[in-house]
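For this depiction, one protein chain was excluded, whereas all remaining protein chains were kept in their positions.
All chains are identified by letter, namely A, B and C, in their written order; residue positions are counted from 1 within each chain.
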Amino acid sequence: MPRQISQRSLDEFYADLGRNDLVPLWPISNELMPVTPRPDTVAHLWRWKTLRALAERAGELVSIDRGGDRRVLALANPGLAGAPYASSTLWGAVQYLGPRESAPGHRHTPGAIRFVLEGDGVWTTVDGDACDMHPGDLVLTPSWCWHDHSNPTDQPMIWFDGLDLPTMSALDAIFFEAYEPDELQPVQGHNISERIWGGRAILPRDRDSQLTSSSPLLVYRWHDADTAVDGLLREEGSSLATLQYTNPLTGGPALPTLACEMHRLLPGARSRPYRKTGSSVYVVYRGAGCSIIDGQRFEWSHGDTFVVPSWSTLEHDATEPSDLFAISDRPILEALHVFRDEWLDTPQEVTGTFMPKESRHELRP
Amino acid sequence: MPRQISQRSLDEFYADLGRNDLVPLWPISNELMPVTPRPDTVAHLWRWKTLRALAERAGELVSIDRGGDRRVLALANPGLAGAPYASSTLWGAVQYLGPRESAPGHRHTPGAIRFVLEGDGVWTTVDGDACDMHPGDLVLTPSWCWHDHSNPTDQPMIWFDGLDLPTMSALDAIFFEAYEPDELQPVQGHNISERIWGGRAILPRDRDSQLTSSSPLLVYRWHDADTAVDGLLREEGSSLATLQYTNPLTGGPALPTLACEMHRLLPGARSRPYRKTGSSVYVVYRGAGCSIIDGQRFEWSHGDTFVVPSWSTLEHDATEPSDLFAISDRPILEALHVFRDEWLDTPQEVTGTFMPKESRHELRP
Amino acid sequence: MPRQISQRSLDEFYADLGRNDLVPLWPISNELMPVTPRPDTVAHLWRWKTLRALAERAGELVSIDRGGDRRVLALANPGLAGAPYASSTLWGAVQYLGPRESAPGHRHTPGAIRFVLEGDGVWTTVDGDACDMHPGDLVLTPSWCWHDHSNPTDQPMIWFDGLDLPTMSALDAIFFEAYEPDELQPVQGHNISERIWGGRAILPRDRDSQLTSSSPLLVYRWHDADTAVDGLLREEGSSLATLQYTNPLTGGPALPTLACEMHRLLPGARSRPYRKTGSSVYVVYRGAGCSIIDGQRFEWSHGDTFVVPSWSTLEHDATEPSDLFAISDRPILEALHVFRDEWLDTPQEVTGTFMPKESRHELRP
Partner (left out) sequence: MPRQISQRSLDEFYADLGRNDLVPLWPISNELMPVTPRPDTVAHLWRWKTLRALAERAGELVSIDRGGDRRVLALANPGLAGAPYASSTLWGAVQYLGPRESAPGHRHTPGAIRFVLEGDGVWTTVDGDACDMHPGDLVLTPSWCWHDHSNPTDQPMIWFDGLDLPTMSALDAIFFEAYEPDELQPVQGHNISERIWGGRAILPRDRDSQLTSSSPLLVYRWHDADTAVDGLLREEGSSLATLQYTNPLTGGPALPTLACEMHRLLPGARSRPYRKTGSSVYVVYRGAGCSIIDGQRFEWSHGDTFVVPSWSTLEHDATEPSDLFAISDRPILEALHVFRDEWLDTPQEVTGTFMPKESRHELRP
């Protein structure tokens, strides 16, 4: 057992450790290993009014081309010191494509999804398959698939972009390649994957998918999600239901790194308090209500987007029939066998209400 | 090395072996281990006209109840010495349910499927879920699920029954239980599984299936099969396509022991010669044409049913737009890692045409 | 509901069914679907004294070469009408290889195992890898691997052969090929697989196995089985323990169709009554005791071999330290999701003792 140690000896010792690129564990062990997750990510909400107005201004002020590639406004969680990440593991953003514009082709290891919020008629070409995008549709651009976006209409279109980018970055696993020399891939057809892999549990027998780990079905229609969630709600006689968009070849999540979900709540529905490891980004597709996250109340309606940090307690409370699209990192935590969740018995006490900072520029005519 | 051995010594030796329940391998090794499969099952076809007429006569002559349970005519392959099996591994049959009749509940380890050939309005209740049956629909009654059939209409109904029964029997793995004391299960609802698990790759997230290895989706509609096979045909610009009915939770076959397939052929389509280990039973749902099996020609039209033995070469040749429903034991062979198949380059020479024996009773007015 | 039906109408109807290769289900449904498995296989035991003597006589009387390939005496279960099968799903046999003999090369889809009972110094060459065989060793010859046996010694050797042959036959999945033009494969080395894949959970990282579904480790040493079962017994403070020989790449059974097990019982150990679907063949490697199968008592000692049918209740009772090697079809039943088993609470009442028929020829000098 150590005897009387002078402070000077200790100071010298810690200095020597630092000089040798070593850090002692004992002073920091509680911080390194908290009893429960202590994420930097904070619960936060972005108003659609703001997102939409700023996306439109981006459309006026900024062109897209080879250099910038995408006209995208990334949700930057206030807890993450300016990083362009919605949470420590999820990228969330709005993308704006003006009339007659296109966003040039590229591919990258991070997997991405698009969920259409406004507009109609754009297609996203994924490895030659032009996936037509309508409101409420989900389009996948899986890891390392070529993809570009084309707007042949006279109207702009806005969608939500979700990516596993922060995790891929934390894993030092990002590869990127620009499609060249043309900006856009040749289109081999429209909605090819839908015709091949879009059967209702009835699939081609002799056809290999080029996609092995991601879903070969690249687009999921709003109509199908609507029908499925409606059937589940009616069957369960419940006022809320959650669906997962799946890979029809495995029954697992659409992307191996990103869960895509649709949550429907009937008016008056209040979900049971719940928490899980890993974060989620919710996009309000339809309806109005509020969510309580660790006691703080977040009111939402169409287009609003909010983040739920890891292990935060969450309840939803709908005042209108509501559909919340959500992405999460749950497949990653499950693949690594560290996913945990729990339902709590007691509704949270509401201790505050979230007030978004509104830019005064939005208020200008 | 053995010297001069007298025949008498050998005879005595073989007799001693027999007396001790032993069999010498060397005289029978070629028979035990043929160079390629040498099935007892023979290619065979049953005419719908015959099946239908005899099923109808069964309806007149035989009642169904607790004792017999089912009014079923089993296809008995002529190669199998009177066994009631369509092939060495597959059970195939027609089941006839008269107006206002019902077939009492039971369950068994063999898994079963029903494919509707004629009539409308019957439901099969599977673990409380009444699955409505229309022409061209596929209904599953997975291993050890309670099931009964009810016909509330004024018309009879006929469907094809497919089971893995011969294999389960060969494995000494059959368990059976009658539903008691009532003949029919209480119906909890109609088409429940369809509302819960029938989404197009969009599935409940928080719902466990009671069925772990079989599909929780119990009914596949003709409309969905029709749409899926049409989409695939158009996408591939081909004149024939094959779909598999899958378990949406795994992407694998609907039952772990039985593949269910839909083969569509456009007029003039001729499939490439193909052979595989394991047998298949084909049920002609629509159209007309012929199949060549090991050089023998089998003409078919609606309702005809034919068997393809293991490793027999098979070609289809459609004269009308045709839909062939098929079951096979392929999932078993794949699970045991002994499935083999191959496409052959040369069309078969046709060496004969199959002539079914027609009962003279069918010809009576 | 059928009215008064004349017997003549029924007779004519059944005759018509027969003429049309159809069988009515209702008269045979109980037989087809028994409440619990009703195997043809019967519990049976073959004495080592008999097996050994007859194997030796085979060595004197019968040469092995290209024609017969193997000097093998197959256990023919008395319930199986003369078929050379130990049970409806398992092949069991003794193989005798005389001094300086070799058994020529071939391969087949049925998977096989060898368990050495007597002798030392033979090797089985599997795809070029000469696996040396000592008493108590298990050697695999997985599906479609070339294999031959060579005895370079002056002593004969006898081992137990186990195959999944009856199941492969029932599935019409047997392919066979003779190794040509030579009788024996060139030997690339001895015990190669042991050096590569024989680590204790420490395996090559960058080496693919040519065997995907079977174990790449082809030989399991008696010493290792002995150590493992001893460790387990001591750890559990129990008087009996069961080990499974596994595929180190998956943790599953050594062959995808055949479980290989070692059961050790200390003197006085009596196993709890147990039954399972599927059959087993036990080979007594060491010790003495008896097993009770469905109330019948089977006494055994070294080299005796006995069969346990599907769903038969089984208890072991050792009078000496005993090691029972066993094969079973359990992996097949598990792969098809129809495996069931149960432990029973009450020891069986013994209602009889098995008396093997002994050939009087054995008694001749």
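To be clear about the criterion, a residue touches a chain if its C-beta (ideal position, glycine included) is under 8 Å from a C-beta of that chain, and two chains touch if they have at least 3 such contacts.
From a predicted model like this one, the values you see are computed outputs, not experimental measurements.
Peer 1: If the full complex is used, which shown chains touch the chain that is missing here?
Peer 2: Answer for the hidden chain's contacts among shown chains: A, C.
Peer 1: One chain is left out of this view; which of C:217, C:314 or C:335 touches it in the full complex?
Peer 2: C:217
Peer 1: Considering the complete complex, identify which of C:42, C:83, C:170 or C:203 is in touch with the unshown chain.
Peer 2: C:203
Peer 1: For chain C, which residues touch the unseen chain?
Peer 2: Its contact residues with the unshown chain are 189, 192, 194-207, 215, 217, 220-221, 224-225, 227-229, 231-232, 234-235, 241-251, 254, 261-262.
Peer 1: Could I get the residues of chain A that touch the absent chain, sorted low to high?
Peer 2: Residues 1-2, 5, 9-10, 12-13, 16-17, 19-29, 32-39, 41, 44, 46, 50-51, 54, 57-58, 60-64, 67-78, 82, 84, 88-89, 93, 108-110, 143, 165-177, 212-214, 256-257, 277-279, 309-311, 329, 332-333, 335-338, 340, 356-359, 361-362 of chain A touch the chain that is not shown.
Here is the rule we go by: only the chains that are shown with their structure count from here on.
Peer 1: Please classify the inter-chain touch graph. Allowed labels: line, ring, star, complete, other.
Peer 2: Graph shape, chains as nodes and touching pairs as edges: a line.
Peer 1: Which two chains does the highest number of contacting C-beta pairs join?
Peer 2: B-C
Peer 1: For chain B versus chain C, what separation do you get between their C-alpha means, in angstrom?
Peer 2: For chain B versus chain C, the centre distance works out to 31 Å.
Peer 1: Measuring from the mean C-alpha position of chain A to the mean C-alpha position of chain C, what distance in angstrom results?
Peer 2: 54
Peer 1: Which positions in chain A touch two or more other chains at once?
Peer 2: Residues of chain A never touch two or more of the other chains.
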